[in-house]
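Questions regarding the structure given below will be posed in turn.
Every protein chain but one is kept in place in this view of the complex.
Every chain is named by a letter (A, B and C) in the order it is written, and numbering of its residues begins at 1.
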Amino acid sequence: MRSPSALSRRLLPAALVLVLAACEPTNQGYAPPQPVNYSHAVHAGGLRIPCLYCHFGAERGRHAGIPPASVCLNCHRQVLPDHPEVAKVRAAVDAGKPIPWVRIHQLPDHAYFNHKPHVAAGVTCQTCHGPVEEMGRVSQHAPLTMGWCIECHRKGSERTGAGFATIPAAQANRLTDCAVCHH
Amino acid sequence: MSASAWTPDRLGPAELWPPGEREPLVSDSLDHGEVTRALVAPVEGRPGKGWWIAFVTAVTVLVMGFSLIGWTVYKGIGTWGLNRTVGWGYDITNFVFWVGIGHAGTLISAILLLLRQQWRTSIARAAEGMTIFAVCCAGLFPLIHMGRPWLAFWMFPYPNSRGSLWVNYRSPLVWDVFAISTYLTVSLLFWYLGLVPDFATLRDRARGWRQKLYGWLSLGWDGSARTWQRYEKACLLLAGLATPLVVSVHTIVSFDFATSVIPGWHTTIFPPYFVAGAVFSGFAMVMTLVLLTRRLLHLERFITMRHFDFMAKVLITTGLMVGLAYATELFIAWYSGSRYERFTFWNRAFGPYAWAYWLMVFCNVVVPQVFWSARARRSELVLFIASIFVNIGMWFERFNIVVISLHRDYLPSSWSHYTPTLVEVGILIGSFGLFFTLFLLFVRVAPVVALHEIKHTLALQKEGAHGTH
Amino acid sequence: MAHTEARAPERGRVHMLVFDAPETTVGAVRRLRGEGFEVAEVYSPFPIHGIDDAMALRPTRIALATLIGGLCGGIGKLVFQGWVHVIDWPMDIGGKPDTALPALVPVTFELTVLIAAFATLGTLFLRRRLFPRLVPASAPSQPHPRVTDDRFAVLVVERDGSFAPDRFRTLCQALRPLELVEDWRVA
Partner (left out) sequence: MATPDERPWMELDESQAHPLAPAAAPERAEPTESDALALRRRSFLTLAGISASLAACERLPVRHALPYVVAPEEITPGVATHYASTCQACPAACGLVATVRDGRPVKLEGHPEHPLSGGGLCAFGQGDLRALYDAGRLREPAIDGQAASWEDVDRRVAAGLAELGGRPLVVLSRTVTSPTLRSAIDGLLARWGGRLVELDPDAEPASAALEAAEILHGRPLLPALEIGAADLLVTFATDLLGAGPEPVVHTAQWAARRRAAARPPLRHVHVEGSLSLTGANADERWLATAAERRGIALALLRKVAAASPGAEALAAIDLPAAAPHAARVDALAKELLAARGRSLVVTATEDLAEALAVGWINRLLGNEGHTLDPERPSLVRRGLDRDLAWLRGALARGEVGALLVLGLDPLDQWPDADAIRKALARVPLTIAVTDRPTATASACQVVAAAHHPLECWSDASPRAGVLSLAQPAVRPLFATRAPLASLLAWSGAPLREDREFLAERWKREVLPAADAAAWRTAVRRGLAPEGAAVAALPAARPSDAVAAVAALRAAVATSAAARPADVLEAELIAEVALRDGSRSHVPWLRELPDPLTRAAWSACARLAPETARSLGVADGDIVRVSVGARSVEMAARVLPGQHPRVIGLPVGYGGRGSGDPVEWNATRAASLDGSGRALRRGLSARVERTDRRERLPLVQRHASSEGRPIVFQVAGADEAVHGAHVPEGRDLWPAREPTKPQWHMVLDLDACTGCSACVVACQAENNIAVVGADEIARNRGMHWLRIDRYFVGSPDEPDVLFEPMMCSQCDHAPCETVCPVAATVHSEDGLNQQVYNRCVGTRYCANNCPYKVRAFNWFDNQPSEPVARMVLNPDVTVRARGVMEKCTFCVQRIQAARIAARAAGTADLPEVQTACQQSCPARAIHFGDGASESIASRRHAPRAFQALADVGVRPSITYLARVRTRAAGAPSPHDSQGGHS
């Protein structure tokens, strides 16, 4: 005669598979090699170049933007012009061909994320992107799931400290409205 | 049930059958072994020509239906005849139709069990099977009617990475999901529970893979008195649970319409009206099915004309109930004074779909009146034709509710017309293919009349006969 | 309790009487028990009317499981729905209040029934050890291959030396079973 435990030995793994299939995996930790071996640890960490110097779009609009190669050469015409990685950038500028960076942070297309209000509200870059200034090769820090977004948006209505203070209270509780991100 | 003494007087209206002429429900001459052999024969023997013809036909229709479902999923719901005004047509009509069919089984097995109606025994198993297959057919339609059926699992509240976005428990469709899945589950459990002793019988007669199969299915059934004691209690409890459940399911299905704002849908009469209609259509379908099965599997000794007599009386009763509901709807529409209500019901009776309305009235109210005649109640041909009419009529009842209410609602500028496409018609026919395929497989796998219950009935019949004399 | 009952026939010598009708079976059980023999179990193809009484079985408490299951399902679902709509993520749906109780009734009811049904059947299956198994269960627990067909088997257990074999045989002759298997053992 078989005991209930024999039953559970067979059924439980099946149940586990079902549960796993139901939860959505994320791209968290994705750190692909990039065409140019650029180190944020060196530039943002060591040299303390502000994020917005290169990713100037974050203040102005939806996309933070990958800086045009010409921005790199603002410094690298003088600094380390002969570094092999810098040479790749200069070659790209000379050829007029963009560098095919591999995109790391990808939100689903039906979510309209806009950098501008987040920067304006004082959300630091690291809140979402993690300690980029310590990353040699950038990896995806946050899961970038809706649940993760919502977690912060829910707090937005409660938080009164730095950043969220700029949001009038009447508007803050709208941060969980669907249309904030989906339209 | 087992605890109380059963007397034949409780069988039914005794006045129809004067003492001495009382017709037994099951032929008295059978002993238990004969019952076993007669009822397991379709399972153990090779299927006959009739079965094969029916099965091949059903599977062909099923394949056609599923191909059309595949086409719908591939191309989009646009392959159907729905439009901006009429968002539901055949899909939900079929859904409600099949759910309604699915009510008779539980009614017969649970409610009649609680009411101690012994005549249910012979048809309960078939009716329960029919219930489950009908609910399977019904469940198909809400699934495929979705624009994105591959996301149907969103209808279930499961933890997710969207901040845990659950479901909207205010939506009658969510109630439907819970009602239909609960109903299917409980019906399956109830049905399976009834099958377990019969599987054990099959197991003990079988060799080889069949023995293994039925060994698995019978869960190590031993037939001990202690098991039977708990088994009977559990059956009663399940019957007690299934009774409000079966009423709740069609009530909730009616909420899909009753809680909306659309005139013709927004109607408080719907829950009882739907339940009565469900019993009506379910019994009609049981009648159709059992008439066929009885012939096909030679079960005349177990399913006698007396059973049909009872069923015909149920039909006439429930038919009058739906007739009353139709009349009440019309009266209330007039009495409400609401211009929208009045128009909607005027439009049902005299609008572009008036033919469907009057077809419904004819099939559901007029046709069952034939059963006032005792001879009609015992004529297989009349029973069969009338039951088909009721099936058609009840399908049109749902069509009338779904489509005629929608196609002309509040805003005349949006009034429209709905004509089904061949794809929709094909899927409806295909759902019958699914239903009959499952039923035909069922009669080959399990005894279509519950062995242990028939034996029990026989024993009680004899005991009762002794007791009264 | 049921557990020990089920295993009872395996202890001591067991004798089996086989009948072909429920009435004779019930009569036999009454006689045997009246004569002081211990009837361990009766096997039948369908529930025998009056056997509980004859064997003096205690009524089952399975309904308790139904009640507990139903309460858990209903209350649990009601609380969960309330938590979803009031605490976890309140939303303005159709302008109705978050605490719209009537809307939560149908699902609560369904879950009550569902969990109660599961509890009932689960209890039945657990207590009577009904699980899918490959080997026919007749081997350990079913004394006669035709008890699922048309035979009724009565098991009498010999215990504590108070069993009187002669008296038993005499009684058996009087009861006229179809078969009498003395010292029946699990195959």
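Assume contacts are C-beta pairs under 8 Å (C-beta built on N, C-alpha and C of every residue); 3 or more make two chains touch, one makes a residue touch a chain.
Quantities reported herein were computed from a predicted structural model and do not represent experimental measurements.
Enquirer: Among the chains included here, which ones are touched by the excluded chain in the whole complex?
Expert: If we consider the entire complex, the absent chain touches A, B, C.
Enquirer: Among B:Val99, B:Cys137, B:Val174 or B:Val275, choose the residue that contacts the chain missing from this document, as touch is defined above.
Expert: Missing-chain contact among the listed residues: B:Val174.
Enquirer: Quick one: which of B:Asp204, B:Asp309 or B:Asp409 touches the chain that's been left out?
Expert: Touching the chain that is not displayed is residue B:Asp409.
Enquirer: With the missing chain put back, one of B:Leu30, B:Val59 or B:Ile77 would touch it. Which one?
Expert: The single option touching the absent chain is B:Ile77.
Enquirer: Which positions on chain B touch the chain that was left off?
Expert: 75-78, 81-85, 87-88, 142, 145-149, 151-152, 154-155, 165-168, 170-174, 177, 256, 259-262, 339-340, 343, 406, 409-417
Enquirer: Suppose we count only contacts with the excluded chain; which residues of chain C make the list?
Expert: Given the touch definition above, chain C has residues 91-97, 100 touching the missing chain.
Enquirer: For chain A, which residues touch the unseen chain?
Expert: 21, 24-25, 27, 30, 32, 57, 60-63, 65-71, 92-93, 96-103, 106, 108-112, 114, 116-117, 120-121, 166-168, 170-171, 173-174, 177-180, 182-183
The rule is short, and it goes like this: only the chains that are shown with their structure count from here on.
Enquirer: Could you put a whole-Å number on the gap between the CA centroids of chain B and chain C?
Expert: 30
Enquirer: Please report how many Å separate the Cα centroid of chain A from that of chain C, as a whole number.
Expert: The mean C-alpha positions of chain A and chain C differ by 60 Å.
Enquirer: Go ahead and note the Å separation of the Cα centroids belonging to chain A and chain B.
Expert: Averaging C-alpha atoms per chain gives centres 55 Å apart.
Enquirer: Going by the contact rule already set, what residues in chain A reach two or more other chains?
Expert: Counting only residues that touch two or more other chains, chain A contributes 1.
Enquirer: Please output the residue numbers of chain B that touch at least 2 other chains, ranges allowed.
Expert: Counting only residues that touch two or more other chains, chain B contributes 163-165, 220.
Enquirer: How about chain C: which of its residues touch chain B in the complex?
Expert: Residues of chain C touching chain B: 2, 5-6, 20, 22-23, 41-49, 51-52, 55, 57, 60, 62-63, 66, 70, 80-81, 84-85, 88-89, 91, 93-94, 96, 100, 103-104, 106-107, 109-111, 113-114, 116-118, 120-121, 123-125, 127-138, 141-142, 145-150.
Enquirer: Going by the contact rule set out above, which residues of chain A touch chain B in the complex?
Expert: Those in contact with chain B are residues 1, 22-24, 26, 143, 145-151, 154.
Enquirer: Can you check the complex and tell me which residues of chain B touch chain A?
Expert: Contact set of chain B toward chain A: 153, 158-165, 220.
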